[in-house]
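All protein chains of the complex are present and in place, except for one that has been dropped.
Presenting subunit A:
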Amino acid sequence: MTTVDRALGRPRAFAPVGLTVVRRHPLIAVLAVMVLVFQLATGSFLDASNLSGIATDAATLAIVAVPLALLVISGYLDLSVGSTLALGGLVAGWLAGQGQSPVVAVLGALAAGAAVGAVNGVLCCYLGLSAFIVTLGMLTAVRGLAQQLFPLPLSGFGSGFAWLGGSRIAGVAAPVVIAGLVLVAGALFLALTPGGRHVFAIGVNREAAHLSGINIRRTPFALFVVTGVAAALAGAIKASVLDSAVAGTSGAGFELTVLTAVLLGGVALTGGSGSVLGVLLGVLFLGSLQNGLTLLNVPTFWQQMAQGVALVAGAALAYFAPRTR
């Protein structure tokens, strides 16, 4: 085993693959123990209906977490996803309520998300402003815009639009299928394309990446746009599932949840390392934790404490695991 192999956490040739994956992603072990405890304590955690519920709830989180993870790996951040989610859901719901086809409604939402992402991208990648400040500002500005445009709740979007959140494809809920496609696309992009390698290179050292001939503005700009689009898509799905959307509360605090999932999954906030598998684990960890505590009927404040402790423990494990590049 070479020094480089060791630094990159590459497996010994004879090490079992499963063990290596667990070593890189210790959250798998934590998740397994948590699932076991919840199943033994409730007897219903692993029921098909409950697992389906967890997957459906976690789907929107995964859809946003994947592009956000890529953005974080490239050394940037987007805190505006919660408000973009709200705007996307409202635009889609409003268009559907106006009698537009579901396709037009979703496209409208995606356009709104792309616009928010493009503004973030221009300000951060081309004008060099701090991503933290810009997207924090956009979090507030986009929420204000959504409330100004849609001050009252929207509801009753029609059966056509309900397809997005309520239908099943080969027995699997449509949001889960969409999340699966996003996860696969993200993993393939990161592992197999030059763009994926550029994401890591930019995140590790922007100047070195620039000197290597990598366009250090275009790739993160595209990731900002994709993150905005993903957040708006998640908003449209939520609006479809709930058949309603409220400007003030839709997606409130979502940015912290999705960032938590990304960081739990082992993506370094400083950029340069992370994986889509880790993000998937982070999403499943959060979804399972909330569901299990509700199944156990744990009182509210104990739930908050348990969630906080579990998150710190999960993050510590992820921190001490070998970095994935």
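Assume contacts are C-beta pairs under 8 Å (C-beta built on N, C-alpha and C of every residue); 3 or more make two chains touch, one makes a residue touch a chain; residues count from 1.
Here is the rule we use: contacts and distances are computed from a predicted model.
According to UniProt, the chain absent from the figure is "Sugar ABC transporter substrate-binding protein", selected among "FUSC family protein", "Chemotaxis protein CheY", "Acyltransferase family protein" or "Sugar ABC transporter substrate-binding protein".
When the missing chain is restored to the complex, the residue among A:120, A:135 or A:291 that touches it is A:291. Screening A:34, A:73, A:216 or A:236 for touch with the missing chain picks out A:216. Of A:154, A:259 or A:277, it is A:154 that touches the chain left out of the display. Contact residues of subunit A toward the unshown chain are 42, 44-45, 47, 49-50, 53, 56-57, 93-94, 96-98, 127-129, 147, 150-157, 166, 207, 210-211, 216-217, 238, 241-244, 246-250, 252, 290-291, 294-295, 297, 299-301, 303.
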